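One structure, as structure tokens, below. Some questions next.
Heads up, one of the protein chains got dropped from this complex, but the rest are sitting where they should.
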Amino acid sequence: MDIPYTVEARPDTGVFNAKLGVWLFLASEVMLFGALFSSYVLLRTGAAPGTWHHGREFLSVPLATLNTLILIASSVTMVMSWASLKLNNFKQYRVYMGLTILAGLGFMVVKAFEYGHKFEIGLFPKSNTFLAIYFTLTGLHGLHVLGGMIVNGYFWGPGAKLWRTQPERFTNRIEVAGLYWHFVDLVWIFLFPTLYLL
Amino acid sequence: MPFFVWAQFVTSFLLLLAFPPLEAAGVLQLMDKLAGTSFFLPSGLVVSGQQLAVAGGGSPLLWQHLFWFLAHPEVYVLILPAFGIVAEVIANNTRKPLWGYRLMVYAVTFLGFMSFIVWAHHMFMTGMGTVMSTFFQTTTMIISIPSVVILTALVISLWGASIRFTVPMLFALAFLPMFAIGGLTGLPLGLAPADIHLHDTLYVIGHFHYVVAPGTIFAMFAGIYYWFPKITGRKMSSLLGHIHFWPSFLFINGIFFPMLIQGMAGVQRRLYDGGASYSHAQGVLHWNVFMSISAWLLGLSQIAFIINLFWSIWKGKKVDSNPWGATTLEWAAAPSPPVAHGNFVEVPTVVRGPYDYSLPGAAQDFTPQHQEA
Partner (left out) sequence: MSASDVEAIRKQTRTYIGVFIALAIGTVLTVAVSYFHLPVALAILIALSIASFKGSLVAAFFMHLSHERKVIYWLLLLTVVFFLALMFIPSLTQWNQRYVR
């Protein structure tokens, strides 16, 4: 039995099924990160005066700025990898997808360095409420980056087989993976000022 | 689409968007347990005479907001499919279209939307101030309207109908007054001033059990009796169905109605002695024995159902694909049980509405959704 609407759009929704599916998933992710942001707001506004620690005390703004630029760049390479497939250029797709994965890796390396440094100087999630929400938010975000890297890795490697037999379906898969990856970037765009700068 | 499908559709949106905040709360709790954070523990907490060795700065209210943000839509997740099942069974056993089908669809969609902005009516006693209490009280009152619309439409659907008192129909009919009691007892809980007296009492337990037990669970029984022939190609025994239904209906009221009485007298929830050490409870505590006896008898009444279910799987009366004479797709286009690899021998095309019962001039008193003429 053929899976319907992997390439052609479904008449009532106007999009192919996987695209609707990933947007539904992203809607649930908005609620997840939204709940954590809401927790941050509640904890910070409810904190006794003088007891809230600000990000500047512990966090490195230059490193996080670098990470922001890395992630934004990875979003560009991700959409370029999709555009390459639309232009029928598989080799170029591989290059851009590879760059996206590497950028993700770079992000995680910087993160590991940030976390490692904090643990070294005795700053842990249990040290204070700010660090608790910082580690939770960035940790969950980091797990999402990792997940995205695994999916992208699959599509760079064994998953790319589909290009030979069903190129349009494969292109749609990359578009969907791209939507997830851009969302992860979007979350970071809000995480960065909230935790590091405000 | 049949109303059941609409109800499930709205339910799926509730599930999609409401669960993540609880997931977030779960992550925060995991951090509290494993990483020693104190998201929910405030500063200065003293446990067993010792200051708790945590960073503090947390808030139990944070947990409550995140929990109830899910848990309120969750109760609609529990009731919406039940509404759907009852609607299908009623339409089928009245042999006429549902009254106000369109209105019901608008109502259930509006209900789904509103369910996201009423959650703090579970938190009236947490000190949020009159402005926010009023906000949540208002949204809660508004959300009672679509439920009433749906229930009313179902009741009006019975008017002028050729009612067949099949076992699924018994449960579906019982659902109507039971859910009405459950819903009505929710109203004083949703009004902040009345909630001051009723919060955390047995009245709350009576309320939510009325909506879920004689509500959702009866609807589920209706669904099991109704769709059993679809799953197995056999009908469950009607005699055992009656033996299951009547005592269950009686005893379930025996358990939960006295809770409303005890709650109004002020008996609190989760008291280890059930209220025995409180003077205000003395006048109503005798109901406990009555409720316990009802509970045991309710349990015994389920034996008929269990026997019926398993016996009928192998020895139930074999029936054709559409024993109830239903119009919806699940009955019409496939054998029961369905063939392997796909639900239909031939994928049907819907050419009419879901409830074309008793069409004037038709050969039978039902016309399936995919049937042309």
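Note that the chains are named A and B in the order they appear, and that numbering of residues resets to 1 at the start of each chain.
In this text, a contact is a pair of C-beta atoms (placed from the backbone, for glycine too) under 8 Å apart; a residue touches a chain by one contact, two chains touch by 3 or more.
If you're wondering where the values come from, they're calculated on a predicted model, not measured in any experiment.
Asker: Of the residues listed, A:37, A:90 or A:124, which one is in contact with the missing chain?
Answerer: Here the residue in touch with the unshown chain is A:37.
Asker: List the residues of chain B that touch the chain left out of this view.
Answerer: Touch with the absent chain occurs at residues 13, 17, 21, 61-62, 65, 69, 113, 116-117, 120, 123, 126-129, 132.
Asker: Pick out the residues on chain A that sit against the missing chain.
Answerer: That gives, for chain A, the contact residues 13-15, 19-20, 23-24, 27, 30-31, 34-35, 37-38, 41-42, 45-46, 48-49, 61, 65, 68-69, 72-73, 75-76, 78-80, 83, 86-88, 175, 178-179, 182-183, 185-186, 189-190, 192-194, 197-198.
The working rule: only the chains that are shown with their structure count from here on.
Asker: Mind listing the chain B positions that touch chain A in their complex?
Answerer: Its residues touching chain A are 16-21, 23-25, 27-28, 31, 35-39, 43, 54-59, 61-62, 65-66, 69, 341-342.
Asker: Sort out for me which residues of chain A touch chain B in the complex.
Answerer: 1, 24, 27-29, 31-32, 34-36, 38-39, 42-43, 46-48, 51-52, 124-129, 132-133, 135-136, 140
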